[in-house]
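What you see is the complex with one protein chain gone and the rest in place.
Letters A and B name the chains as they come in the text, with residue numbers starting at 1 for each one.
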Amino acid sequence: MTAKNVLVRVERLARLFPVARGWLRRARHFVHAVDEVSFQIQQGEIFGLVGESGCGKTTTGKLLLKLLEPTRGRISFRLERTPQDLPLPRDADGFVPLTHLRGRRALKEFRRHAQMIFQDPYESLNPRMTVLEIITEPLRVQKIGDPLEQEGQGAEMLKRVGLSPPESFLFRYPHELSGGQRQRVAIARAMIINPSFIVADEPTSMLDVSIRAGIMNLMLSLREEFNISYLYITHDLAVARYMCDRIAVMYLGKIVELGPTEAVIQNPLHPYTKALISAVPVPDPRVKRPSLELKGGVPRPIDPEPRCRFYNRCPIATDHCRIHNHPPLEEKERAHWVACYEA
Amino acid sequence: MALLEVCGLTVHYQTRQGEVHAIDGVSFTLEPGEALGLVGESGCGKTSIALALLRLLPENALAKRGRILFAGRDLLELPEEEMRQIRWKGISMIFQGAMNSLNPVYRVGDQIIEAILTHNPQASERQARAKVAQLFELVGLDPERLDRFPHEYSGGMKQRAVIAMALACDPKIVIADEPTTALDVIVQDKILREMRRIQKETGVSMIYISHDMAVIAEVADTIGVMYAGKLVELGPAEEIFTSPVHPYTEALLSAFPSIHGEKRRLKSLPGEPPDLLHPPPGCRFHPRCPYATAVCQREEPPLEPHRDGGQAACWHPL
Partner (left out) sequence: MSKVMEAIPAPLARWRLRLKLAKRSLRANWEIFCASKIGLVGLAIILFFALLAILHPILMSTLWDPKVYDPIRRYAYEPGVVHPSPPSWAHPLGTDPTGLDVLSQLMYSTGSEFLLGILAAFITVLIGTIVGTVSAYYGGWIDTFFMRLADVLLLFPLIAFLIVISAFVKPDLLLLALILGLLGGFGGITIILKAQALQVKVKPFVEAAKVAGGSDWHIIARHIIPNVLPLSFLYMMFNVTGAIFSEAVLSFFGLLNIRMSWGIMIYRARDYGASPFVQWWLYIPPGLAITMLCAAFYLVGRGLDEIVNPRLRKR
């Protein structure tokens, strides 16, 4: 991985949520939703965050878009094509640290470069706006072009995401569209200001099977066309395999394994990844999967002990794991990182 | 003799906009100890079938035609009093999201005991309690958990309790509507294995309903594929997956990514499922079907037997 092509850099990112804070009293317990997570996303890359519900993948996505502020850590973006007169804080290598972004204008500029596609297309479109108003909202907010130009761009984008002829969609309301069409509108809206980075949070999990493949293929072709990077958040390993170049597996706020998709799926090294992969049902009744039993269920990461987060459920845990801190991510194979002492 | 025989079941819903053709002429049989999987997208009528079997369809539904023969009696003709006897004792159901419908202010065990006592008034509370403890063992829950409240259960445990509840009156058939949809993969895997094991141990017949081909593949012996209110293909699980006959089945299979085998490009189906207020004439799949010809637009294909014991409703079977 060359540093030259990196678009997003995440270093030791952490976000804690207080549990049951009292009136005028400081919280004493915290959910470690995202706990010291580091990774980089290349330009034009689809980077998958995979894990079960509550593992912190959505929180990570929101932190990257500044919808949430991190408790600790650093997120930096390579922002290009920014206006000359806008002074942005920059690191030595030209990256803009998101955590140091100050001022309304700087934040608004950042919003031109990063967009989001949400899970539920029924909730992510304002029911009181027409499709035209929805997809051109980023242009209006960013004051790009006059209304007629915006409408032209909106129509163009609708065609691009497979809603044509655009005139028959522009003035409709979301409730008049099907789930797949809505998700296409959501994609058009995210794409319209030509962002370089998109966080896609389970964009196909609410859609019907026959619609799903179309949306995934659309996102892939948009990546080819515009060289966009995605942070693709999903719980579905099969979807992650289809979409992503690299994936990171998260467990209780930690990345436990990170590597090229095929390497992680075909040759998982972390015991949690192994269990996760063996649990995926296979659409073929002839395949009998081996049963990999994990103890217990996913606990909530409230004030976790410093040792390996997976210790209590791990089938291969040793005394070494018990007395040492959570293992660091190490490169066990080429570009394939694992956080496990025993792997 | 088959345990359950559904013949030409047709259910329409009366709505403000008109009549929704939710189920149209669906027929299938279920043998004792068989696991049938009904797979299809949202709105294809799979849940309506389950509700029709229990006669729990909403008020605006018209069970227009067809018969549901259970142990030789037509459920659609039974008086309500007798139907109540059949629900839970004859046919029970695990509703979609049932695990969230456990009453939070009662102990889980008590909720199941109550269900048993309502349906077997002659049983004593002690007998019922022993029965529930036994059921807990069966579904892999510690019987000590009987006296806990739902909020002390994890998602997977709640789902197990709901399964125990469905089995409480020793039904002949259990219908499971999306039994694992809200669960994480690892828990889902455990639950599916448990259900498979329970079915083997107790010999109960199962009807699984899911939108997920992979889940159905895990648990079902026979699979029925539904599209727009029609059963388009019915056959042994293996046949359906290895050599689908109906183009829709084929399309569904190739729309799923897999973590095994070669990575292949997914084929997406053009268009959307039809509006069931005005279903297309002829074969309901023809507007999206790559093999459609003139006859498909004109005439409705009947569900006919094909090679290897399967049935499909298609003029141009693959």
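Everything that follows uses one rule, which is that a contact is a pair of C-beta atoms (placed from the backbone, for glycine too) under 8 Å apart; a residue touches a chain by one contact, two chains touch by 3 or more.
Note that the coordinates shown come from a computational prediction; the quantities given were computed from them, not determined experimentally.
Chemist: Determine which one of A:Val10, A:Ile46, A:Leu63 or A:Ala155 touches the chain that has been left out.
Modeler: Counting the whole complex, the residue in contact with the absent chain is A:Ala155.
Chemist: Decide which residue listed in A:Leu79, A:Met116 or A:Val161 touches the omitted chain of the complex.
Modeler: Answering carefully, the residue with contact to the hidden chain is A:Met116.
Chemist: Looking at A:Glu69, A:Asp91 or A:Glu167, which residue reaches the missing chain?
Modeler: Answering carefully, the residue with contact to the hidden chain is A:Glu167.
Chemist: Check the options A:Val19, A:Leu86, A:Val141 or A:Ile316 and report the residue that touches the missing chain.
Modeler: A:Val141
Chemist: Pick out which of A:Ala27, A:Leu107, A:Ile316 or A:Ala335 touches the chain that's been left out of the picture.
Modeler: Selected residue, touching the omitted chain: A:Leu107.
Chemist: Contact with the hidden chain only, please: which subunit A residues?
Modeler: Given the touch definition above, subunit A has residues 62, 65, 67, 104, 107-108, 111-112, 114-116, 118-120, 123-130, 137-138, 141-142, 148, 151-152, 155-156, 159, 165-167, 170-173, 186, 189, 193 touching the missing chain.
Convention: only the chains that are shown with their structure count from here on.
Chemist: Within their complex, state which residues of subunit B touch subunit A.
Modeler: Touching subunit A from subunit B are residues 41-42, 154-157, 184-190, 192-193, 211-215, 217-218, 220, 237-238, 241-242, 251-260, 263, 265-269, 272-273, 288.
Chemist: Write out the stretch or stretches of subunit A touching subunit B in their complex.
Modeler: Per the touch definition, subunit A meets subunit B at residues 52-53, 178, 180-181, 208-214, 216-217, 235, 237-239, 241-242, 262, 265, 275-287, 289, 291, 293-294, 297-298.
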